[in-house]
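Heads up: the structure comes next, in structure tokens.
Missing here: one protein chain of the complex. Every other protein chain is in place.
Our next item is subunit A:
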Amino acid sequence: MNTLLLRADNLSKLSVKKHNVAFAHFDWPDSIPHDTWWQSPDLLTPALTDKLQNYNQQELMELSRWECINSFSLNYTGELELIQEVSRILDKVKLDEAREYLFHLIDEENQHMWYFRKFCLDYAGKVYPNKKFQLEKASLTPAQDHFLVFARILIFEEVGHYFNVQNARDDRVHPFIREINQEHYRDESRHIAYGRQVLEHLAADALAEEGSDRLLAAQLDKSIAINIGALYNPAAYRDAGLQKGMQIRDALLSDPARIDFHETKLLGNFKRLMERIGIPLS
């Protein structure tokens, strides 16, 4: 068995063993108070910038509430897209026996979708709609297409993972929200381990044609910008009672401290992997 198969096989076994079924796992509280941290204050979008001092603690807690709903909505809409994309290529992608794990991936993401959506609707009465959108359709070989599916999933999962870890670890965050982050974190560590192996395995075919590296890099740079941009949701700022959401978003997205945070904490692992594979991201 090659390393990909071995890893995927072990991960499948772990999924089977852990199969706790989220539908019955959580004890859902009747409500979650507004005056608590719904997300670690270190993860708020104004964190690390001098704009943070524009807000008092009460405003920041309210912002944490809506940014929690935003990141859970992104999980929901992202996982929905993930299931659609993985299903689309399920019996075409060249994975041999490592394909087996995709059934666990879809099964687990389906459970995540269920609890993230339920959380948003039960405690905030809404899910923010998907704002990720690709107008330009590049023409791709099947190998490039399959590689991009898994690379986009990994971008999405690495970003979400950082949020899960920080929220699970931060004892200022409401215990139920910490528990959801912790539970998601456990499944996602397996998905990320699998995704990294799969990308290394698919890279050779995806890069076979002249110029593939730059083509894939351009596609992934766009996906990165979309994923990062989605964290700064003007509707969440407005729901938190802050006026001119678009201005807040623009100012934060271009703040050097935030750019540094994206590059190191959220995208560092992904960018190092792409560099090793030979895809020159900007």
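By definition in this document, a contact is a pair of C-beta atoms (placed from the backbone, for glycine too) under 8 Å apart; a residue touches a chain by one contact, two chains touch by 3 or more; residues count from 1.
To be clear about the criterion, contacts and distances are computed from a predicted model.
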Omitted chain, identified by the protein name its UniProt record gives, among "Acyl carrier protein", "4Fe-4S ferredoxin-type domain-containing protein", "Branched-chain amino acid transport system permease protein" or "ABC transporter ATP-binding protein": "Acyl carrier protein"
Given A:118, A:169, A:186 or A:222, the one touching the chain that is not displayed: A:222
Contact residue for the chain not shown (choose from A:152, A:249 or A:271): A:249
Residue touching the undisplayed chain, where the options are A:58, A:87 or A:134: A:134
Residues of subunit A in contact with the chain not shown: 129-136, 222, 225-226, 229, 233-235, 238, 244-246, 249
